[in-house]
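Of the protein chains in this complex, one is absent; all others appear in place.
This part shows subunit A:
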Amino acid sequence: MEAFDPAELPELLKLYYRRLFPYSQYYRWLNYGGVVKNYFQHREFSFTLKDDIYIRYQSFNNQSEMEKEIQKLNPYKIDIGAVYSHRPIQHNTVKLGAFQAQEKELVFDIDMTDYDDVRRCCSSADICSKCWTLMTMAIHIIDRALKEDFGFKHCLWVYSGRRGVHCWVCDETVRKLSSAVRSGIVEYLSLVKGGEDMKKKVHLSPKIHPFIRKSINIVEKYFEEYALLGQDILENKENWNKILMLVPESLHAELQQGFQKFHNSVQRWEHLKQVVSTYRKSVRNEKFGQHIDWEIMLQYCFPRLDINVSKGINHLLKSPFSVHPKTGRISVPIDLQKVDQFDPFTVPTISQICHELDMVSSNEDDGDKENEAEPDTKRRTRDYKKTSLAPYVRSFEQFLEELDKSRKGELLRKSDAQRDF
């Protein structure tokens, strides 16, 4: 595999944006069937160029204008913002205050750095296959709730290119949600609370809300493999002391004793569960302390969302198919059918797919020269298929087809309603 070298990024980006970036699918997504006038034209894009030059409020009239601009600027990073009341590019020409963000997908950003207090394998921007399970659990838990609890249908999950995942909820009604409702949704989905000064971050009341129960069911599928074997959270004294801080002091002595006696995290966790279940009976009528084992599981495994990203309608988020300038990996959609198999380390880098394209092109050049005569666009639509980007574009297309289906259903419903008149 071709290793990524940041120094080559400018050259690679040129090739990527000229021949590989899936413009037509991308435009099809953000145009949303052209149902609302100027929906695409009023959308903000922002680009990060070389040396962190950051330009906001870009907007385009159509797909080809967007292509040309992207190919001209070759951005290191592309962000997508809101749909505004006016063309963002003209934001300075409208009266102050009149330029307003009106709609946007509901987005979530889950970042591995937010789990530093419960990861033993890596810290800050680093990830490994061990801690990636945190993202797997996060996707399952959030995706289930968005669909089953909130009734949303179109959730696009995307690998951020480095250490986390993004989710774009694209349903028509969701794009119109107010900022207050967006933060309400994040609150509903948040269980881990508190900053650097709060050690115990999950508190459950005796009654367990169905959302929490269903989330625990998901965590339980991964807990032993991930937390007890992988992270080995009860491996030694230093680590189990961290867990003791989450347990009432009256239980410490008994737990310590058992932890010393047993030999691994699995046995020690069993011991903890037993101690806690005896304790539960003694505090049956108390407000807290009924679900200590679940509280620990959730603190170690439950998704941690960044509310500020989801709340603001005008907040920008890195676009799918943008390149991560540090790792060179493409922000690819994650196939929900295969979340458990998703491996961030096999996500293609820009150098890899450019190399793949070079290989194929030079082979073709040896063969026939006819390709040259083909129009640029036609050739390009096929180019990505020759690289390992293909399956990811395919799953993006599936997502778009579902969106189309919903839209057609909605149109049919509306015209039926009119006929009834």
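One rule holds for everything that comes next: a contact is a pair of C-beta atoms (placed from the backbone, for glycine too) under 8 Å apart; a residue touches a chain by one contact, two chains touch by 3 or more; residues count from 1.
Just so we're on the same page, contacts and distances are computed from a predicted model.
Asker: Write down which listed name, "Translation initiation factor IF2/IF5 domain-containing protein", "GPI transamidase component GAB1", "DNA primase large subunit" or "Amino-acid N-acetyltransferas-like protein subunit Mak10", is the UniProt protein name of the chain that is not shown.
Answerer: So the chain that does not appear here would be "DNA primase large subunit", according to UniProt.
Asker: Quick one: which of A:D126, A:E148 or A:D340 touches the chain that's been left out?
Answerer: Looking across A:D126, A:E148 or A:D340, the contact with the absent chain belongs to A:E148.
Asker: What does the interface between subunit A and the hidden chain look like in terms of residue numbers?
Answerer: For subunit A, the residues touching the absent chain are 48, 51-54, 96-97, 101, 113-117, 148-152, 177-181, 183-185, 187-188, 192-200, 205, 207-213, 304, 306-309, 311-316.
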